[in-house]
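One structure is given here, and the rest of the page talks about it.
All protein chains but one are shown in place.
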Amino acid sequence: MLDRLNFPQPGLSLTLFVIWQILSEGVSGGSIVLGLILAWLIPQLTHGFWPERPAVVKIWRMPIYVMRVLKDIVVASCSVAWLILSLRTPRPAFINYPLKLEHPLAISILASTISLTPGTVSADISDDNKTLLIHALDAASDQEVIDAIHNRYEKPLMEMFQ
Amino acid sequence: MSLPLVVLLPFLGAIAAPLFAQGGRTAIAIASSVPALIALAALFPHWSVLSAGGTVLESYEWLPALGLSFSFRLDGLALLFALLILVIGLLVILYAHYYLEAKENVAKFYALLLCFKGSMLGIVLSGNLLLMLIFWELTSLTSFLLISFWTHKQDARRGARLALTVTGGGGLALLAGILLIGNIVGSFELEDVLAAGDQIKAHALYPVALTLVLLGAFTKSAQFPFHFWLPHAMQAPTPVSAYLHSATMVKAGIFLMARLYPALAGTEQWFYMVSFTGLVTLLFGAYVAMFKHDLKGLLAYSTVSHLGLITLLLGMGTQLATVAAVFHVINHAIFKASLFMAAGIIEHETGTRDMRRINGLWRYMPHTATLAMVAAASMGGVPLLNGFLSKEMFFAESLQLNLPGLWSWVPPIVATLAGIFAIAYSARFIHDVFFNGKPVDLPIFPPHEPPRYMKIPVEILVFACIMVGIFPTFSVGPLLYSAASATLGFDAPDYQLAVIHGLNLPLLMSFLALFGGLLMYSQRQRFFDFHARFPEIDEKAVFETVISKFVNLAHRFTKQVENGSLQRYAMLLVLSVIAVVVLPIADNGFHIGENGLSTIDWPTAIAAGVLMISALATVLWHRERFYALVLLSVVGLIVSLAFARFSAPDLAMTQLSVEVVTIVLLMLALYYMPSWTPVESSKAQRIRDALIALAAGTGMTLITLAMLTQPFSSISEFFLENSKSGGGGTNVVNVILVDFRGFDTLGEITVLAIAALGIYSMLKNTALTPPPGDGLGHAWTRDHYPLMLRQIARPMLPLALMVSAYIFLRGHNLPGGGFIAGLITSVALILQYIASGMIWTQERIPFRYHNIIGLGLLFATITGTGSLAFGYPFLTSTFGYITWPVVGKFEVASAMVFDLGVYLAVIGATLLALVSIGRLSPHSAIKSNQESV
Amino acid sequence: MELLFALVIGTLTASGIYLLLRARTFPVIMGLTLLSYGVNLFLFATGRLATGQQPVIGTAATYADPLPQALVLTAIVIGFAMTAFLVVLSLRSLADNQDDHVNGEGREMSASSKQEREVASK
Amino acid sequence: MNPFAEYAISALLLFGGAFTLVGAIGLARLPDFYTRLHGPTKATTVGVGAIMLSSVIYFSASGESIDISEILITVFLLMTAPVSANMLAKAAMHIGVKTVDNTEGHPWEQ
Amino acid sequence: MITIALYLTIAMVTLAALLNVYRLIKGPDEPDRVLAIDTLNVNAIALIILLGITLGTRMYLESALLIAVMGFVSTVAMAKYLKRGSVIE
């Protein structure tokens, strides 16, 4: 019984605790106590649903990555907006992106990033997790897109997840 | 106590008799006789009262609301009938003892016979019309069961049903008649009714009441045109025919007319209806009897004729005619019962009742022949026998009728004619059976005399025929007088019961009849030839045909209207609503209320437009099911927006959550269904449906508009005022749900729980084959559980639980609550199922959803009962504020525990329902380890 | 605004009823869903329309009638339960009868659908 | 209210509204499903994010306690939008939705 | 000023919703329709936030949160239906 009184997913617990503070009206004694309880209780209930957590995650690099992505989203959104509003016919393309990442979570994050940053959408991941199918809205050349993604997003992610 | 006892005894006997079955047939027969013997003993002491012109009354209250009481009334008429029932009953028991074969269900027979006897006694002894009616219908029922005693015989079953139909139906008419009389008199007590004759006859409803009562009497007493059931009732065992269909039950109608004579008779309506019916029946029965080849058929039609005679006498309305009627009741009962018994013996000994085969029995059974011949002579009205006496009185009375002009000739002529027929068929009975050459092809040959004791009842009855015939005053004088007086309602006039009244017109008529009859019999072949020209009608067959036609017609009609089409039923429902709700409103005119219309803001208008477009598009494209589903979800989305727009955040959230679960559910179902709905209704049907829909929609629009513009005030002020102070929460909707109207919520989660349980058990053994691919012909993809989805589903669960906890905890004070929280948790779990599959997810859920449902309901209920301990009603909530160090002040409310019950029940129910459908999928059965990662 | 709301309810009702009168389970279910949207909105509207007056004490000056809201909430839940049951029942019917008609023995089949069946059976 | 906050709120609102609209225009007028997929996943998400932000500022500025629940919604949308897009793309590839003629490369078999 | 901006934004979002409905009706393929309703969900979130700002209340925020959650699950389920038929298997 006692060995279950731990935090099976400390990162998750921390996140939950923070989110609870966001949700509740102002940080107070009550919200902290309740937040602690929930941060302990919920992972107890759900850790079975998250069996494949990465062994090592350099979580502190995450905020930097997120900030970069957010900036890219905003900046590049404008270009997509322009493309939509202009009457120019886009040159769409399906691009097979060779994945270096191996961890499924990392792959998912990369794929999400690609989708969120304008101009590209992750359409599919191959069964062997080696290739990512990207649909580009207006691609000059495949390789350009692949390189950009690799350098800007996949590399940092590889650092985080290895 | 003695009168009810007389009625009750046979019923007790009916229960007791079968208990003697093990003692053998004799034991049963003896046991069955006991009630009658006791009854006779019980009636005997009353004779002194009756002979003095008195009446014995015994009354016990039963159902005053109905005017129904256990009233019993014994007077001369009742006594006469009671004696007939009891005495002939005893003889029949003795007779039946020899008649029935060993293998037959004797216990059942005697039990039924006793039931019948009790019912019959009930009719004659009832002092309350409703009570009488109950016994009346009981005789129909027991008669039904007795006629069909040999259930394996088709004719018996049919005859029984025919009899039940006619007499039972007549009983219903009688019921109506009695109710009318009761309505007029204000009482159903016979005493009151008989005393209120003038009042009844003066009442506007008298003709209706009379007709209905007579319908009852005529059907029971086999009067034309309701006579036809009686001959077919002869399918019964002969003791039954002798007892029910000659001596007693068929006399019930006569009894009724006699009984109500003071109340109903004496008017023109009575005269014409009763005497005319009697006249026709008399003649018709006598005529037909002559042509029957079946022994019992002959006797049956003879009975019809004699009943007609009695009816005619009662209808004449003169006092002496009434005396004659009563007298003939006695005489007919005696000779006809003995004749039936004789016929039974003949059938018993020869194996047939066909007079064309039965000939010359005199040689084989002279004793029986003698008895039968005497009785038959009495039936024919031969002097020195009892039948002759009453017939003479009848002839005399037929001459007394005051009819206008030539009409006054009709009764005596008909009477004589009927007399001729009666002689003819009696002669036939005697000659054709006992003489007329040798038997032809008898099933049992040679016939013998029956067992000695089987003849005793016949002997007694024949002896009575002679006794009454020769010494009428001595034998039945007092009884007849008493009965006739009771019938008339006052002392009977002077009359003489003599064998010969001197040479007068009636005697002449008798002789005319005698010789005419013999002549007719001698010329019978001509009449047979003449009669053969008319097709024989088998009323049973006609009845069967009519009934089966009706049944078929009813069946077809039912199939037409109840055609198993939901479309029709639903349309009828909608049309009903339009008819009773929308149309009246349209009639009354439509008003915009006092508040008038408020201004429209354009975003809302556009949203409303989108909603309407989506709804109409759903209809327009409903054949493409998935597309329609997508459109439907847009409607749902905008409905939730509308809730938010018009100040109902809780509703918006609930609607959103329910919406997604519904859509998932529908898609789960759609997987197995055709993805496309073909056109099945004609254009006309569609236009019709559209018009109906349009009418309903217009109605709703107008009603809503009228409602929205009308000012009103509601009890909700109370909720707003007391929510915080009384319910401990600021979210009034939630406080209503868990407190003010917590009981509704308890019911609501129960509904949810039951639905889930029902779904679970309904799908348990259901097998559905999923289609191999989508509607466009694409095979399904291999990719069951896409990577990205799985990865996002992981963190979703804890996050959603967090949000659930948040929504749950704040629900009492801010929009939210157990229900919405429960749906959020459910949806998060559903996402797990979608992303990772049934097996994977199920492995990680350590509890059964049934138990979650049960726990949820239990929590809610137990919280509710908590207040009982403090003496407060169920679901009384309590709350308080507690201050803890660090945590600070927080609220604790019992309603939250109730809400927790709601939360759990919602999760359990939602998931059980969805998972039950998901389980149908073949993939969920395959142990797939797609989740290698 | 009232007119708009009334029209919405009328449209939902009419659409719902039209679909209710179809011959297959799926449209019937959709019709009932549409109808229940209309009904819920109607029941909600019995408290009259109010903007920004959510019945949460202390968050507005006047409050919308909370009772119909509570009633509708109950109605939504119950409606969901009933719909779910009906959906499953129609699945069961599909399993038992091999088609998704709502009509029993007296199925009204027009010529076109007969043809369709014949074609399908070939 | 702080005029700076007012400017910020208004600007964010208009920015958000514009992006939402652009996303919708994209959805309406881009030539094939895959190109249309880009509009909502980005422009709309960004638009809503901006509107959320304006809401946060609005309520913070109008004196209520600082409350950033809206951020949670935005984060949530950012997390889920790619997955939705991925699922839809897979569905489209399964169905064999037509691509615009000048598309380079091919969708995968499903 | 906020009021004007608010109205303009509401107008733009509403217009966006209308365009989404256009795509919803037009299709031509089922994924287009699902995409349209997914976008419509996001528009709805925006509208609710805007309603909250207009009314000056935070009471409706959780409705927006719920649209986000429920809309996502709904989209995923629809997409899965389109390619797998069986949403839960």
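As written, the chain order gives the labels A, B, C, D and E, with residue 1 at the start of each chain.
Just so it is clear, a residue touches a chain if its C-beta (ideal position, glycine included) is under 8 Å from a C-beta of that chain, and two chains touch if they have at least 3 such contacts.
The working rule: contacts and distances are computed from a predicted model.
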item: Undepicted complex member, UniProt protein name, chosen from "Peptide ABC transporter ATP-binding protein", "Segregation and condensation protein A", "Molybdopterin synthase catalytic subunit" or "Monovalent cation/H+ antiporter subunit D"; value: "Monovalent cation/H+ antiporter subunit D"
item: Touching partners, among the displayed chains, of the absent chain; value: B, C
item: Residue of B:490, B:602, B:743 or B:884 in touch with the missing chain, whole complex considered; value: B:743
item: Among C:11, C:59 or C:74, the residue in touch with the chain that has been omitted; value: C:74
item: Residue touching the undisplayed chain, where the options are B:550, B:676 or B:884; value: B:550
item: Which residue of B:5, B:577, B:616 or B:694 touches the chain not shown here; value: B:577
item: Contact footprint on subunit C, counting only the chain that is left out; value: 20, 25, 28, 32, 35-36, 39-40, 42-43, 45-46, 67-68, 71, 74-75, 78-79, 81-83, 85-86, 89-90, 92-93, 96-97, 102-104
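The rule is simple: only the chains that are shown with their structure count from here on.
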item: Least step count from subunit D to subunit E, where 1 means the two chains touch; value: 1
item: Partner chains shared by subunit C and subunit E (touch criterion as defined above); value: B
item: Label of the chain whose CA centroid is most distant from the centroid of subunit D; value: B
item: Approximate Å spacing (C-alpha centroids) for the pair subunit A, subunit C; value: 39
item: Separation of mean Cα positions, subunit D and subunit C [Å, integer]; value: 31
item: For subunit D, residues that touch 2 or more chains besides their own; value: 18, 23, 25, 37, 39, 45, 67, 69, 72, 76, 79-80, 82-83, 86-87, 89-90, 94-95, 110
item: Touching two or more other chains - residue numbers and ranges from subunit C; value: 51-52, 54, 56, 59-60
item: Interchain contacts, given as pairs of chains that touch; value: A-B, A-D, B-C, B-D, B-E, C-E, D-E
item: Touching residues (chain side subunit C, partner subunit B) in the complex; value: 1-30, 33-34, 37-38, 40-42, 44-60, 63-67, 69-74, 76-85, 87-92, 94-95, 100, 102-110, 112-113, 116
item: Partner subunit B, residues of subunit E touching it in the complex; value: 10-11, 14, 17-18, 21, 24-25, 27, 30, 33-34, 37, 40-41, 44, 47-48, 51, 59-60, 62-63, 65-67, 69-71, 73-74, 76-78, 80-89
item: Interface residues, subunit E side, partner subunit D - complex; value: 1-2, 4-6, 8-13, 15-20, 22-23, 29-32, 34-36, 38-39, 42-43, 45-46, 49-50, 52-53, 56, 58, 61-62, 64-65, 68-69, 72, 75-76, 79-80, 82-83
